Structure formats: structure tokens, C-alpha cells
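What follows is a single structure, and I will ask about it in a moment.
Note that this complex is displayed minus one protein chain, with the remaining chains in position.
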Amino acid sequence: MVGIVIVSHSGKIAGGIKDLIEQLTQGRVRVEVAAGAVDGSLGTDATAITAAIQRADTGEGVAVLMDLGSAVLSAETALDLLPLEARKRALLCDAPLVEGAVAAGVEASLGSDLAAVRQAAEMSRSLTKLGG
Amino acid sequence: MITSSSIASWLRKAAAEVASHRDELTALDAAIGDADHGINLQRGFAAVLGRMEAGNPAEKTPAALSKEAGMVLVASVGGASGPLYGTFFLRFGGALGDQRELDAATLAAAFRAGLEGIRQRGKAELGEKTMIDAWQPAVEALESAVAAGKPLEVAMWAAAAAAQAGAEATTPMVARKGRASYMGERSRGHQDPGATSTALLVKAAAEAFSERE
Partner (left out) sequence: MPTELRLVVKSELGLHARPAAAFVQAAARFSARVEVHNLTTGKGPASARSLLALLSLGVRQGHEVRLVAEGEQESEAVLALAELLGGKDAELEKGLDQFQGAGA
């Protein structure tokens, strides 16, 4: 099963999203978190992201979801720090964090491959919430 | 010739510069950013020094010291300058191989590799009000001076002056990248914090590389 990594400036945000995905998938999907700066303040740490990707990878790859700005830079740096084999199986998703992560998590729980998981995450870009 | 001690000296001077300019960097960042650039860099470079002094810097190669600094920066800074400066030092170190003594041409190539790393990571170009506006003129000045056969110290001070001028030139620019870009026109009239801290780093390098053993 594809693993999910949640990257956020905030540990609380990332932890909450992990809880949501675990609830929706009955804990079947591996979700790892990389959030906060090294001293616990708001920020991101590329080395923590690299470690989270390695933990989340059970062989079928990892979809990475990020919040804003420097989280993306850190996630891109994190990919550079991975060994080559692992690097090929990690994909950053261009999606809003909460909705993208939830969609990715549910898709992963169906046993879908990494490309399908990313696609599910990125579909959240066009999601409208407020109906008629 | 530049050795590991020179690199270690650079990192110590860089840490001192960001610490003493912390409030200025914070104020610049408050005008057009999150107001955390000064604090983030101080934390990052303090961590770099902590890691460096815990080991034995003289025993490591310049490449190893630079890459170690890069890794600590990506981990500890917290904000965007972590991945950016971190990538700079990782690429800088990556261009040095196993050499323990670095000549001017090698250093210039390493600075160029670092600059290209920042460009790739941040995807910014000249004129977008980012640290590139200080790094690029600095590296170009360094390369020109080295190609013209100038001694390293002269070349480094030319780079430092170019970085400073580049940072000052960001003031009238409109930010097109990063947090400041959300402010659009309102980002005009403020010197870019990333370019400012870059000027400090290059100045610290010029001081470190001009030292006599």
C-alpha cells in the first residue's frame, strides 16, 4: 500500500490530518508526519521529511502532501536527500493539504498505485465545498 | 589557499553576523514577510556552529564541513531560507571533492554551484527581489576577478561589495517570489531580507578567506 507523508509548519495540523486519515481508513494506511522546526516552533525540516518518507515507504511508494511556501521547498530538498531507489518512489502532490491528504489516504486504502494516489490528491484542487 | 580552517572561520563569522543583525533582518522581514528571518537564521547558524564545534573541524575536508553545514541549515532554520541556504552549502561542498586546499578557481566554481542550487530550489531569477539578487552579482564578480587573475582576497571583497550592492538594489523591486510576493506593490521600498542576509554571508566569507594563517 502507498504510504502518505504530511508536511506542515504545524505539528497540530499534521497530527490532526493523520488522525482524520486513520479514522477514514481504519488505520490501514501508513501515515507519517513531518512538521514543525527542530525546536518545536512553526516551520519545516527537510531532514525530518526525508526520514518520514523512508518510514512511510513499504515498497509501493509514498505520496507527500505539503502546506504552504517553505514546506514545498523543504519537501523538494528532502527528495534530494533520499537514496536513489527511494527517490523514484516518492511523489510530491500539488494539492491543498487537508483535502488532498484525505483523498490520497482513501485512494491508498483501496490498494491503488502511487500515480492514482497522486491523481486523487490533485483532484482536490478543483473541489468546491459549498453546494447549491 | 583555503582550507577547512577557513571554512570553519567563515561559518563562525556568518553566525556572528546573523546574530548581530538579527533584529535588522527581523525588521526587514516584518515589512514584507513573516518577521522571522532574523530569528530563523540565528537559530540555524547557531546549530551549524554547535554541530561543527562538537566535532573536530580541522580534521574534516572543506567539502564535509560545507555539507554538514548545509544539512544542519535545512533541518534547523525552519523557514524558506533553510532549504535555500542549506542547498547552497550542500552544492558548494559537492563541488569541492576531497580537496583539502582550495584555490581561487575551485572556490569560484563552488560558489557558482551553490548559486545554481539556490536557483533550482527557489526557482527565482534576477530582479524578483530574492537572495538571488545578491548571490548572482556576487558570484559573477568573483568569477570575473578570478578569471582576470586577481588574488583571492581581492576577488572575495569584490564579491562582497557586489552582494551588498545587489541587496540594496532590491529595495525598489516588486517581489515576485516567496512570501513577499503576496504583497505585490506594497513590497516596494523595502530591502529584501534574504538578499540582506546573503550580503552578510558573503562579507563573512571575504573576511574569513582574507585571514592569514
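Per-chain residue numbering starts at 1, and chain names A and B are given in the order in which the chains are listed.
The rule we apply is simple: a residue touches a chain if its C-beta (ideal position, glycine included) is under 8 Å from a C-beta of that chain, and two chains touch if they have at least 3 such contacts.
The shown structure was predicted, so the numbers you read here are calculated from the model rather than taken from an experiment.
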{"item": "Interface partners of the hidden chain - shown chains only, full complex considered", "value": "A"}
{"item": "Residue numbers in chain A that touch the chain omitted from display", "value": "23-25, 99, 102-103, 106-107, 109-111, 120, 123-124, 127-128, 131-132"}
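Basically, only the chains that are shown with their structure count from here on.
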{"item": "Centroid distance [mean C-alpha coordinates] between chain B and chain A, Å", "value": "30"}
{"item": "Contact set on chain B toward chain A in their complex", "value": "40, 43, 47, 71, 74-80, 82-84, 86-87, 90, 121-122, 178-179"}
{"item": "Residues of chain A that touch chain B when the two form their complex", "value": "37-39, 41-48, 69-70, 73-74, 76-77, 80-81"}
